[in-house]
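Yeah, one chain of the complex is gone here, protein chain that is, but the others are all in their spots.
Should a chain be cited, it is by its letter among A, B and C, assigned in written order, with residues numbered from 1 in that chain.
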Amino acid sequence: MMSEKLLEVKSLHVNYGAIEAIKGIDLYVNKGEVVTILGANGAGKTTTLRTISGLLKPSSGNIFFDGKEITQLPAHEIVSLGMSHSPEGRRVFGTLSVEENLMMGAYSLKTFDAPTLEWIYEILPRLKERKKQLAGTLSGGEQQMLAIGRAIMSKPTLLILDEPSLGLAPVLVKVIFKAIKEISKTGVTVLLVEQNAKAALKLAHRGYVLELGKITHSGSSEELLNSEMIQEAYLGKKKEA
Amino acid sequence: MMNKTSLIAIALLVFMGFFPLFVDSAWLAVGTTFLVFAVVALSQDIILGRAGVFHMGHAVFFGLGAYTTAILNVNFGLPILATWAPAVLIPMLVAFIMVAPIIHLRGDYLLVATIGFNIIFIQVLENDVFGLTGGPNGLFGIDVVRLFGYDFSSQTHMYYMAFILLGLTLLIMRNLDKSKFGRAMFYIHKDEIAAQSMGINVRYFKLYAFILGAGIAGAAGSMFSVQYSAVSPEAFNVTQSIMFFTIVLVGGSASLPGVLIGTFIMFVLPEMFREFETARYLVFGIAMILTMILRPRGIWPVRFGNIPDFLKKGVK
Amino acid sequence: MDIFLQQMVNGLTIGSLYALVALGYTMVYGVMRLINFAHGDLVAFSAFIGLSVYAQIFGESITSLVAVITVFVFTAAIVAFVGVLLERLAYRPLRTAPRLSAVVSALGAGLVIQNSVMLIWGPNMKIFPSNLFPSTIWEIGGIVITFTQVMILGVSSVLMVGLYFFIHQTKIGTAIRAVAIDQDAAKLMGINVNRIIMIIFIIGSALGAVAGLFIGTYYRGITFDMGWMYGLNAFVAAIMGGIGNIPGAMLGGLLLGLFNAMITGYISTQWAETFTFVLLIGILVLRPTGILGETVAEKV
Partner (left out) sequence: MKKMLPKIAASLAVCSILAGASVAADVIKIGVQAPITGSYASEGQSIDNGVKLIVEQYNAKGGILGKKIEVVTCDDQGAAQQAAICAKKLVNEGVKAVIGSYTSGATEAAQTTYHRAGVLQTSDGTSDSLIAHKYWTFFRNSFPNSAEAEYTAKYFVDGKQYKKIVILSDYSSYSTDLADATVKALKAKNANIIYEGKIKSGSQNFTATLTKIKSMDPDVIYFSGYYTDGGLLRAQQIQLGIKADFVGGDSNDNPDYMKLAGDSAKGTLLINVPTPDILPYDIAKTFLVDYKAKFNMAPASIWSLMNVDGLRAILHVMEQSKSDDTKVIAEGLHALKDFPGITGPVTFREDGERIGGGYMTYEVQADKSYKIVYQ
């Protein structure tokens, strides 16, 4: 494993109006890693991701990507540096066709990348069947596939996924996680936020636990899987009496 | 409950009450018109600011009140006093008939529908329907208020009548804020979907706001027709509606001092700067843009952070 | 029968002008959720700009196809620039403000444009030269159609079809639709939303400029305050078609023009506007988001 840091977040603070949502977090993701952030609803996971990808501006702190400070860059410029963020709730373009959605994924590239498209159709064959269909008419699982496919159309070095399995049937969750694994195998670094902690930790190399805007635990996936606290809070195991 | 805002409001009312002692009748006329327009703006605020309905046709109700008084007085010879009740009730009735079928429309669609009603209203007036409205000329020679052989015809009389009207309006709005309707409207404005899920019948309360606002605007219209002894269609066209709309938003919607300041800025200031004649509206437009950029919620916004105590009770 | 067909020609001519203006409203609305009340005044402004451009370059006497095209291109460019400026100064600072604040800003901007026109060109009606287009008139089976009308119908059809393809077939066009649906998601695709909004204002203002110039060449007399009427009709057309929906604006414009001509021709001149708004309110009661509906799904 390379230890070069692709993404580094230093003492990040984010405010929503008068409320401080993120209270100084530090994290990093090495090149080629899969890193997951765990946490309860409202812990600040999505806020963190949105700040990293430039949709929100932090009140203080720094974000570095590939050795470059991106804290004040607008979201669309960060994309062209090689970071791609598949947002919470999929956010596919409902009245655009599947293919048009994928085309938008490649917006930051000079030319439309046909091999990437073929590869996406390979790992997510359902999308190929439905390529002319409007994205809004897809099922939830198909929309999630599209959201992931769209995010990798820009050939990112870092892929950020926010709750990719939310609300999906177990069969589809498997498909999605298999696809993420495929993607990571090609050398794409992945930062994953998941409520399905077990699946996420199985996939990831390392993990962070976020609670009320602060990182409370971090470590390798194994350490976290075995930690009592994690088992109790996120893996549904009762504390042995 | 005696906060800074109410103190300022009381100070303003006292000032307005003694205003006629200090000025000549030219200023008194400006003052009277300010009072009348303030009442209309406050009634627009009930609909736009408090109920949060995008309403850009308020001149219809103002005009209905004015024309009711004018028609009953000029065409049928009724004394002004006898026209007051119909001048309030007819706008309310029309508001119900007009708005009930479209109250469910979403913001911008409702906005264009209310503009549409305003244009239809003007066309009705201009086409002199049933020979009542006097066509494009409007109606002239409206009488003054007479009671027990007294003529209330001086500018000071007019001023105090308008002053009393404003006082009544403020009283109504104060009671409204404290009532069930006030609470419902507050929540509808803050978050309509949440309000709906709390079991508030959003349509009913929006319609209620419309009807109440229409009645108050009608009363102001009646006063307006007496003040100028003339009514004509262009006093109630869409441009006027846009003015009332703007008054509320520039001043600060759902904020009593805000709406009064808005009326002052949008009505009295242009009167003062008539000297600039042609450049006046240019400056005015720039001021509108700047106000919105610098103070997007109006000059004197309602602070939603502090929910007044009386609103907190009862719902939670 | 020829009277009916004549009314159709009349209606379609004015309808295509409404449609051109309506496109400006609908595109801005689609992306920014803003009723750009200044758009009508921008249309009036373009007619005056066109007149001055013409006088500057050609001194009001020489006419040729080259002259006409030059005037159109120059005017469209100037008006597009003003449109972009308008967005920068009056709307961009209000992106995150309450929606109605932007509406007030738009109303203010309309006042500014209208009164600037009055101060620059004066309060009196200005008159376009009558020889910009040849005064050829064709008579086909009792229907009269002028060269200018043919130009209006032809040019606006080409522009509308072109716009449709631009929006639906090109990368930028698809990006415009994407921004209209979800701005944040679009940003995450690497789309520069500010740039897309600029493009919207360029296209919308340029189409408005073409409409303004046609108003000048067809009706000849232009006044500083005429923008309100065209703006309102076009806005109504956009709402009828389903605001935010580009084919809807085209359909709405043509429909409104035809409807007005038929009402005026067969029912009543005096009540034409009333009929228009009764139709509009009727459409909204039955189909609350217009005939073709909004393409933009309501965000929850």
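As a working rule, a residue touches a chain if its C-beta (ideal position, glycine included) is under 8 Å from a C-beta of that chain, and two chains touch if they have at least 3 such contacts.
Because the structure is predicted, anything quoted here is derived from the model rather than measured.
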Touching partners, among the displayed chains, of the absent chain: B, C
Hidden partner chain, touching residue among B:Phe163, B:Tyr208 or B:Tyr228: B:Tyr228
Contacting the left-out chain in the complete assembly, out of C:Ser157, C:Asn194 or C:Thr223: C:Thr223
Residues of subunit B (touch criterion as defined above) contacting the omitted chain: 21-29, 33, 126, 135-138, 140-141, 153, 155, 228-232, 234-235, 272-275, 277-278
Residue numbers in subunit C that touch the chain omitted from display: 3, 6-7, 10-11, 13-14, 118, 123-125, 127, 130, 135, 137, 139, 144, 146, 215, 219-221, 223, 225-226, 229, 260-262, 264-266, 269-270, 272-273
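Definition applied: only the chains that are shown with their structure count from here on.
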Chain labels contacting subunit A and also subunit B: C
Top chain pair, ranked by number of contacting C-beta pairs: B-C
Computed distance of Cα centres, subunit B from subunit A, in Å: 52
Distance between the centres, which are taken as Cα means, of subunit C and subunit A, whole angstrom: 43
Inter-chain centre distance, subunit B versus subunit C - centres from mean C-alpha coordinates, in Å: 33
Touching two or more other chains - residue numbers and ranges from subunit C: none
Set of subunit B residues in contact with two or more other chains: none
Residue ranges of subunit B touching subunit C (in the complex, touch as defined): 48, 54, 101-102, 104-109, 111-113, 115-117, 119-120, 123-124, 127, 193, 238, 242, 245-246, 249-250, 253, 278-279, 281-282, 284-289, 291-293, 296-297
Complex interface listing, subunit A residues touching subunit C: 53-55, 74-77, 79-80, 84-87, 91-96, 100, 103-105, 107-108, 136, 150-151, 154
Interface residues, subunit C side, partner subunit B - complex: 29, 35, 89-90, 93-94, 97-105, 107-112, 114-116, 118-119, 123, 232, 235-236, 239, 243, 270-271, 273-274, 277-278, 280-281, 284-285, 288-289, 298, 300
